[in-house]
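Submitted below is the structure of interest, expressed as structure tokens.
A protein chain is absent from this complex, but the other protein chains hold their places.
Each chain carries a letter (A, B, C, D and E) given by its place in the written order, and its residues are counted from 1.
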Amino acid sequence: MSQQPIEYDDASAEVRAIYDDIMATRKSDWINNFWKVLAHHPPTLRRMWANVKEVMGPGALDPLTKELIYVAVSVTNNCQYCIASHTSAARAKGMTDEQHAELMAIIGLANDTNRLVNGYRAEIDERFK
Amino acid sequence: MSQQPIEYDDASAEVRAIYDDIMATRKSDWINNFWKVLAHHPPTLRRMWANVKEVMGPGALDPLTKELIYVAVSVTNNCQYCIASHTSAARAKGMTDEQHAELMAIIGLANDTNRLVNGYRAEIDERFK
Amino acid sequence: MSQQPIEYDDASAEVRAIYDDIMATRKSDWINNFWKVLAHHPPTLRRMWANVKEVMGPGALDPLTKELIYVAVSVTNNCQYCIASHTSAARAKGMTDEQHAELMAIIGLANDTNRLVNGYRAEIDERFK
Amino acid sequence: MSQQPIEYDDASAEVRAIYDDIMATRKSDWINNFWKVLAHHPPTLRRMWANVKEVMGPGALDPLTKELIYVAVSVTNNCQYCIASHTSAARAKGMTDEQHAELMAIIGLANDTNRLVNGYRAEIDERFK
Amino acid sequence: MSQQPIEYDDASAEVRAIYDDIMATRKSDWINNFWKVLAHHPPTLRRMWANVKEVMGPGALDPLTKELIYVAVSVTNNCQYCIASHTSAARAKGMTDEQHAELMAIIGLANDTNRLVNGYRAEIDERFK
Partner (left out) sequence: MSQQPIEYDDASAEVRAIYDDIMATRKSDWINNFWKVLAHHPPTLRRMWANVKEVMGPGALDPLTKELIYVAVSVTNNCQYCIASHTSAARAKGMTDEQHAELMAIIGLANDTNRLVNGYRAEIDERFK
């Protein structure tokens, strides 16, 4: 049932064009499995790559910060693939061991205090509204 | 059942000392409700403040980045109080409207791709292991 | 769109019989809104009450411990209604303020360490398998 | 990318001191992988052990109840490592097969009713406020 | 901090064009708040509308089934706005009270059995691989 990745050589012209754009955008000669499984449904591959290209592309947040945010969501949701791929991307963009450790500490702490707030049912302060 | 915040004037000496440290550390004359509800159990107030002070204090990640990560977790978990308080903190540390919009876009997208990975069951690439 | 509770006087005989069993089992003259909204679909009301009656009834875990576990799940999921109703039930079964505070602390901490494990990707020790 | 555990013989004096305290506190000659991966960042190891030692130590809730609550959170979050380690701890503290089965049943049921409440949007009863 | 909706009359030409397309696509003269808050960041408004238009548009699954799936995710995540808006959309597409009740029952049950599987750690059967 798990989807087999579709390799470049086995891909349709439509899929290859997207693979090419992923590699060109990332200045890489490699495609990771996420895209190769989405390739089973080219409209999804095309649509999701358009989203990632736009959202993770140059903007007001620097590329490393964007990856740290991605990891924070993925760790909270326990998506092992996503943790592995985005931690790898963060390291490629310069994340140090110390930064990784602080990232983990914040994610853990936020998941803790989120529940203390739920359980104690703190009312939102006027200043925050 | 929802916990009423304990105001400074009604607090014990033990709790006031922690309130004082929170305000001194934050260079603020104000305490938000989260701490005031934890004050019902001083050991939890003391322990959680020690954690927040250490984890969110100066380190290898800059203060704004730390708040963005906190917001990412809180939005993923739908903790309204935490979203309000940490979005406010992020703005106080310089987050622009454009940065906020990009933060939201990344959080949303990561929650999307986390599920595509779950559903398609992509295997972790060798390079990520 | 939010479901209005169906009061006893407005309920069908089928629904009243279940309300009666809830009150008799709980030795109470009162029904909370959860059951009154499920009453819009009597098969669900009947089925869910059968589940709650069996699972939360007398067994190897004492009644208070059962409620603490229920609160732990509800706080983790941020179900405000469930937190309110099961915290109330726990207090009715003897939960002290100190026990409530410890419960909150454990829930928060477990949500923290769950994410540290996700992010650091600790392998399961042989002894735990 | 997954963190290798740091064994006692390879650990710094700072880390060994914490390992020693974990073993002494637990009256055990063994450390599980969770601590050994946190050891990559000694401040996190120190801080998290201080939290666990305080929160899971003697208090108003008995040690087995504390572990059951920990398992309830971990199962809800699907943290396999945490389920394995805290189920093991619960068994070491006396959890019977019957208690384990009841724990599982309550966790499942609470996750069910949490969603029924979400979907039917039951209003919180006055008595619970 | 909560975003005020941007009404049509106050919107830029860029935003109005998207509002117009939403209304034309939905054959409606009305825009709900979700789009009006995204309008604070036109690139997000544009991008998300393109996603929703494509994913929720005509396809191999009928429109009502698509909404039921949307509700199932939203109830599991406890997104009150999303539950309200997509339950409303499902009713507009023909969902009956009986279908709504069955939808709720399945969502609740799936959230239950998901946790039983986590806690009992059932291995995936060969036939499912």
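Throughout what follows, a residue touches a chain if its C-beta (ideal position, glycine included) is under 8 Å from a C-beta of that chain, and two chains touch if they have at least 3 such contacts.
Note that the structure is a prediction, hence the values are computed from the model and not measured.
A.B. asks: I need the residue numbers on chain E that touch the omitted chain, in ascending order.
C.D. replies: 1-3, 5, 30, 32-34, 36-38, 40, 44, 48, 51-52, 55-56, 59-61, 65-66, 68-70, 72-74, 76-77, 79-82, 84-86, 88, 96, 98-99, 102-103, 105-107, 109-114, 116-118, 120-125, 127-129
A.B. asks: Residue-wise, where is chain A in contact with the chain that is not depicted?
C.D. replies: The missing chain touches chain A at positions 1, 40-41, 43-44, 47-48, 77-79.
A.B. asks: Which chain D residues touch the hidden chain?
C.D. replies: The missing chain touches chain D at positions 78, 84, 87-88, 91, 97-98, 101, 104-105, 108.
Here is the rule we use: only the chains that are shown with their structure count from here on.
A.B. asks: Using residue numbers, check each pair in B-E, A-E or A-B against C-E and return the one sharing over half of the contact pairs.
C.D. replies: Comparing each option in B-E, A-E or A-B with C-E, the repeat is B-E.
A.B. asks: Please work out the Cα centroid separation of chain B and chain C, and write it as a whole number of Å.
C.D. replies: So the centre of chain B lies 27 Å away from the centre of chain C.
A.B. asks: Just the number, please: Cα centre separation of chain C and chain D in whole Å.
C.D. replies: Comparing mean C-alpha positions, chain D is 21 Å from chain C.
A.B. asks: Mind pulling the chain C residues that touch 2 or more other chains?
C.D. replies: 1-2, 40, 44, 48, 76-80, 84, 87-88, 98, 103-105, 107-109, 111-114, 116, 118, 120-121
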